[in-house]
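Excluded from the complex is one protein chain; the other protein chains are retained at their positions.
Letters A and B mark the chains in the order given here, with residues in each chain numbered from 1 onward.
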Amino acid sequence: MWTPVALSRDVPPLVVLPVVAGGRELALWRSASGRIAAWADRCPHRGMRLSHGFVRGEALSCIYHGWSYGAAGNCLRIPAHPDLEPPETIRVAVHVAAEAGGLIWVAPSAPEAPPPDPGALQPLRSLTVEAGTAAVLSLAGLAGDTLARGHLAGVEVTVAVQPIGPARCALHVLTGAAGAAERIALSRELDALRRRAEAGEMAA
Amino acid sequence: MTSEAIRNEWYPVALASQLGPEGRDTRLLGEPIRVDWAAQGRPRVRAADGREMATRLRYGHIWACPGTPSRELFDIPEADQPGRRLVDVGVVRVKCSPLRAVENFLDIAHFPFVHTDILGAEPHTEVGKYDVAIREEVDEVWATKVHFYQPQAAKSAAGGITTEYMYRVPAPTVSILYKTCPPRPGEWDVITLFVQPLEENLCEVWPWMALFDDETPMTDLIHFQQTIFLQDRSILENQLPRLLPLDPGMEIPTRADLTSVAYRRWLKRRGYTYGAQLVAA
């Protein structure tokens, strides 16, 4: 089961950030060469969140002691012991991450089908709403679940929905609208939608 | 109700120089306490039911024992040595286990990444061999012959030097660091971390120092240590699990972590589990 966690555009090379997918806390990061990865957000050494770490080249390093990890989640380097070859057993739990249509998707293990492709659209923005997924979608008048479609501020939108908790979700919004004025109006409409959803307004 | 082993320890509950006549309402081991001055400048610490606890006024701080003290408050002989400046750094609240705060203080391998260009810097990341022991005669954890390269070892240090340290844990929520003293070779600067456990995952941390440094203004000394500790705070609030795992399995120590390994073993042996978790996931 794929969960959308970010717009590709918002995770350029060398960026690492925390995301939640399927109830798990993950560190999402992109290597210098552009490879996207989603790992358990915890360094096996002392439990520090890896999402606070830093990316150099193709490795993610923990901010606490600089332990760095390669593509398979295997420990590459322990700076306190520069001559030590880290044992194979030191590993971060790796999830599957993939990109499609300007979205980053993650899954606990490789699903049979590739992630849904929203088609040729432009990313607008992601925003987190303190309200449940179903309530937000019905208030917005959008149809669908993981990829919901409809109109907001008079333009066509596709929204990838990331459930974060019973009363929290993130909306990753794509649109065909190209003009700056339309895009700004849509962005403001999303803020307005969030205000309404968080005020407990229900769909008519 | 916490166990005897936990209640019979000494805990810092206030900075004497900052405790006004209005007193201080705070918490200790999850229970409300009140700290104030009784007659003749004697500190008084009371539980919610009015019961008075054993108290001491030492090292700039007021100490309390909620149970029956299992031993006298630990001694820091250097605190009475003439010529030292005693620095009250003040309190900082941290959303973490009190034991994680102590353990972080015992760690040097994080200096290049968390205290970059102050206490450490790449590529000088190697932690050499050092000695660790649980000194049975005093029932304390000691690490000695710890050496590490520091770009700016103290406020009084200009440029990088290899600094030698000793670490000492005389009580479960107290750590004392002895460190090469640049202006006074042969002596050790003393830097402590006194931790008041409010809850199992919330604490107030009182750094305190006894230094040989006649040059640096007092406020600069305070700010240096606050800078260091606040750099640690963002780490401490982001470690998972929140409680310190005392059993092996959840975390992976290396040779650089021997002080931490000894500290956890010592806590477990004493039955000190406040802010700890025993079962590995």
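Quick note on the criterion: a contact is a pair of C-beta atoms (placed from the backbone, for glycine too) under 8 Å apart; a residue touches a chain by one contact, two chains touch by 3 or more.
Here is the rule we go by: contacts and distances are computed from a predicted model.
**Q** Determine which name in "Glutathione S-transferase family protein", "Stage III sporulation protein AA AAA+ ATPase domain-containing protein", "Acetolactate synthase" or "Assimilatory nitrite reductase (NAD(P)H) large subunit" the UniProt entry assigns to the undisplayed chain of the complex.
**A** "Glutathione S-transferase family protein"
**Q** Per the definition of touch given earlier, which of A:Ala93, A:Ala107 or A:Leu127 contacts the omitted chain?
**A** A:Leu127
**Q** Which of these touches the unseen chain: B:Ala38, B:Val138, B:Met218 or B:Leu278?
**A** That would be B:Met218, which touches the missing chain.
**Q** Which residue, B:Ser3, B:Gln18 or B:Gln81, contacts the hidden chain when the whole complex is considered?
**A** Counting the whole complex, the residue in contact with the absent chain is B:Gln18.
**Q** Contact with the hidden chain only, please: which chain A residues?
**A** 6-7, 10-12, 14-15, 17-19, 54-57, 59, 61, 63, 68, 77, 82-83, 124-128, 170, 180, 183-184, 187-188, 191
**Q** Can you list, in ascending order, the chain B residues touching the missing chain?
**A** 15, 17-18, 88-93, 95, 113, 116, 122-123, 125, 204, 217-220, 222-223, 226-227, 229-231, 233-234, 237
What we mean here is this: only the chains that are shown with their structure count from here on.
**Q** On a C-alpha centroid basis, what's the spacing between chain A and chain B, in Å?
**A** One centre to the other, that is 38 Å.
**Q** Residue numbers of chain A touching chain B in their complex, please.
**A** Touch residues, chain A against chain B: 41-42, 44-49, 52, 63-66, 78-82, 84, 90.
**Q** Which positions of chain B touch chain A when the two form their complex?
**A** 107, 109-110, 112-114, 122, 125-127, 234-235, 238-241, 250-256
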